[in-house]
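Have a look at this one before I ask anything.
Showing subunit A:
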Amino acid sequence: MIEATNVCYRVGATVILDDVRLSITPGTVTAILGPNGAGKSTLLKCLTGALQPEAGRIVLDGTPLDAYSLATLSRKRAVLSQASFVNFPFSVLEIVMMGRSPYIGSQATGSDAVVIREVLENVDAWHLQQRIFPTLSGGEQQRVHLARVLAQMWDRQHAYLFLDEPTTALDLKHQHQILRLTRRIAQERSMAVCLILHDLNLAMQYADRGVLMQDGRVVASGMIREVLTPRNIATVFEVPAQAVFGDTMPGGAPTVS
Partner candidate 1 sequence: MVADIGRRLILAWGLVFFALPAAAEAPRRIVTIGGALTEIVYALEAQEILVGNDTTSYYPPEAEHLPKVGYQRALSAEGIVSLYPDLVILTEEAGPPAVLAQLQAANIPILQLRAGRSLADVRDAIRVIARALKKDRAGSALIDAIDRQTAELAKVTARQPTDKRVLFILQHGGGAPMAAGRETAVDSIIRLSGARNAVTGYAGYKPLTPEAAAALQPDVILTTARGLAQAGGKDALLTAPGLSLTPAARTGSLIVMDALLLLGFGPRTTQAAATLHEAYQGL
Partner candidate 2 sequence: MNRAAKPVVLPFLRLRVTVLALLGGVFILTAFTAACIGAVSVPVVSLFDGSLNTQQEAVLFSIRLPRVLLASVVGAALAVSGAALQGLFRNPLADPGLIGIASGAALAVAIMIVWAGPLTGTLGLYGLSVAAFIGGLLACLLIFRLARQMETFSVTYMLLAGIAINALSGAGTGFLTYLSDDTQLRALTFWTMGSLGAALWPTLSVAATLVLPATLLLIRNAQKLNILLLGEDEARYLGINSEHLKRSVTICVALAVGAAVATSGIIGFVGLVVPHMIRLTIGPDHRLLIPASALLGATLLLVADTLARTIVAPAEMPVGILTSLIGGPFFLWLLVKQYAGRFGL
């Protein structure tokens, strides 16, 4: 469980995060939502330990986040950044293999090989295994990076997975496939998945919990359906919304009309 209390972050005089409080629980998918510039990525970076908040506490499984060594942390949580630019001709296998580096000195072992195959199949990228990474399309690259991040946590229980806009470059089919996958591993491995999404319909469909942000503050948090009310959406995103209930949807999804 990750608990953040009173988290503040500032760049110069600009307040990016203001008194943020939230908790992330194993076995659930938490979506961080909000318009551009709301502070979602900064919050994610604070939660992963990439940024040190100016004030406030972040506690991971009972211990302050900054008390962990980088190595211990790398076996507890994995992070998919928004854009990771690789300018060198690594093969897809080599990239995914790097996700296993917290566990191995330098050589691949048999079980690592199994993990790599499984994650690549799960993101529908096994057929790309021999390709040279920089020659892949944006969506393919994103899936391979996701496979790398999954490989880092694949055989862990109670691990944490942070995904910053994991679906931006993906086509519709893969968006659903990837989010279904995160939901499944959250439940099967009691993993805590925390992701930033722009598509509220997808959030409604796949997230258990939601954190709605505006101007560095948490506007609403809780069960996704309680967070994404038409009223909240209208105030935060400044667009009218209405709830539409469909048969195949796990719940009522508000749609932007």
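As a selection rule, all candidates are chains of the complex that A comes from, given by their letters.
Criterion: contacts are C-beta pairs under 8 Å (C-beta built on N, C-alpha and C of every residue); 3 or more make two chains touch, one makes a residue touch a chain; residues count from 1.
What you see is a predicted model; the values in this text were computed from it and never measured.
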| item | value |
| --- | --- |
| In-complex contact of subunit A, chosen from 1 or 2 | 2 |
| Subunit A residues touching candidate 2 - in the complex, by the definition given at the top | 45, 48-50, 70-71, 73-75, 77-79, 81, 84-91, 93-95, 97-99, 101-102, 106-108, 110, 113-114, 116-118, 129, 132-135, 148, 152 |
